[in-house]
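What follows is part of the complex, with its chains left where they were.
Naming follows writing order (A and B), and every chain is counted from residue 1.
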Amino acid sequence: MEFASDNTSPVPPQVLAALTAANTGAQMPYGNDTVMEAVRARVRAVFEAPEAAVYLVATGTAANVLSLATFCPPWGAIYCHRVAHIEEDECGAPEFYTGGSKLVLIDGDHAKMTPEGLRRALGFTARAGVHNVQRGMLSLTNSTENGTIYTPAEVAALTAEAKAYGLPSHMDGARFTNALVSAGCSAAEMTWKAGIDVLSFGGTKNGLLGVEAVVIFDPTKAWEFELRRKRGGHLFSKHRYLSAQMLAYLTDDLWLENARRANAAAARLSKGIAAIPGASLVHPTQANAVFAAWPRSGHIRAQAAGAHYYLWPGDQSMEGPGEESLAARLVCSWSTTDAEIDAMVAAVRG
Amino acid sequence: MEFASDNTSPVPPQVLAALTAANTGAQMPYGNDTVMEAVRARVRAVFEAPEAAVYLVATGTAANVLSLATFCPPWGAIYCHRVAHIEEDECGAPEFYTGGSKLVLIDGDHAKMTPEGLRRALGFTARAGVHNVQRGMLSLTNSTENGTIYTPAEVAALTAEAKAYGLPSHMDGARFTNALVSAGCSAAEMTWKAGIDVLSFGGTKNGLLGVEAVVIFDPTKAWEFELRRKRGGHLFSKHRYLSAQMLAYLTDDLWLENARRANAAAARLSKGIAAIPGASLVHPTQANAVFAAWPRSGHIRAQAAGAHYYLWPGDQSMEGPGEESLAARLVCSWSTTDAEIDAMVAAVRG
């Protein structure tokens, strides 16, 4: 009963097999391996973007902050949701990498910015000329930190607000594929066709050991990205092992299959929890995470049964006298089993 | 009728006279001038802080951000009000100087944080260990950006919240003396006795050409401050001309006298405006700035009569059909005359 995060999960055997296959003979380092050529071609095909620059790094934070630093100057405002990973979970890495830009936080239900909220923030920035930070770029997360998704149309509506000021748009796609299979659209439709300029294309949470691709749709910035990656210490010498993972990911639809499994697991879990008397969903379940609330006794039962998950937000406590409702985040992964889900639901139900 | 800002005002003759007096013979550079010895002694006496480290810089932003960078690590959160100068008017200088810290914005009426708001923000920070920025320091502005003041007791209540986590506290005192004479307390009571560790002690807005002192009450950090000042390009070679200004400021109570005049002007203006039918104060007038609103026709008359001031917030427009109320900021300085004030009130009244 593992629902703490999708990053607690192992990787499918295909991924380890790919590492083994890559482990023969010499390979040029630093992204000059032959496997990377295949990755580049494959990513471009998947995104229908033959000119895109494609790079691999090993963490989602690296993918995000290198993307932001490449597209936003030090005096730029980065518009993101108040609960965005770049705001809440990267310990100021965006500020560090950009040289001191400012994250401008936008509210919105279920971790989704609205065009109106973004427009208001854009209008407010730079109202005082040189005295303020300047408009920098947009960053949105898909699927979001609350397990919801932006549709391509919603993405396009947000990037249009940014483009009205000539600003680039970044998508934090740590769970990109979960959003993609949920929306039922193509990778191109979800990204550059909707106005995204640079994508953190996550692999780690969806079945890899530790690889994220950065896809830069306009390659003008590619060399700057390479320099920033190097200066950040994120250029791998034995790069072939990143390449091999990403190639396995994009082979035989493993990436899509993993995301479909995770999303299906979340749907099953969501349905099961929601049907319990006294339980309710906190956010709609649209990807691989369930946000739900139920009375304290259900949490005590679940944890006694060995369930791993977080109360969310974290300032709630299992301790307490009464039966008030406590909210939780339950994240499913490609490896979540129906048995785990059913056991979880049964434990909560009691 | 000059109410655009206190930084549009000239300086009193004593200050120019002090420059002339300092302009004889050779003086050691970089703060080693003999005048600075007198300044140091005088500031320590004024603040009843014989151990305090005292430095001069030429802009308020420099005073603020060097103070912040000295006391807050790159991964620290700086707690300040949403409309703080460091957030709104320094183009990201705090993020630049600190190496990427994050300003955590706290709401509160009339530009004043409340202990509850600060406590909530402090509790929320670092909830996720290494993944979040860490608690860094408090920065409050006195007098505030809305022309209000914190009393010593209010300062102490806020710094107590910071100290509960072992955090240092900074006061942006670009208009410190205006707050001081309004509160009617001593400089010590307003600062270190109320828990302030480092003060930006403003001179420029209150009658100098361009000098601010940084007063560090615990001198442990003094050498780091000196290095940061040098690296910031804020160490003056012909430092005597900064020293001379500050010494004149603290001689014969010029600093207090200037602030009293500015505050009295604001009080007279505030009273005059508030008495006009249809006009009202937006914030209490407690220092040298008046925030008030009155119908559009009054603005048209005032500006036609040559009044200089800003609509505040800036997204209002003089253009428009009706008689709706428009809010304005009117700042008085040591050089504001009763005649200007009375002419302004008369113009608004019509």
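Structure notes:
Note that a residue touches a chain if its C-beta (ideal position, glycine included) is under 8 Å from a C-beta of that chain, and two chains touch if they have at least 3 such contacts.
Note that the coordinates shown come from a computational prediction; the quantities given were computed from them, not determined experimentally.
Shown chains number 2; the total number of identical copies in the complete complex of this file is 4.
Keep this in mind: only the chains that are shown with their structure count from here on.
Work out the mean CA point of chain A and of chain B, and you get 42 Å between them. For chain B in complex with chain A, the residues that touch the partner chain are 74-75, 88-92, 95-96, 98-103, 123-124, 127-128, 130-134, 314-315.
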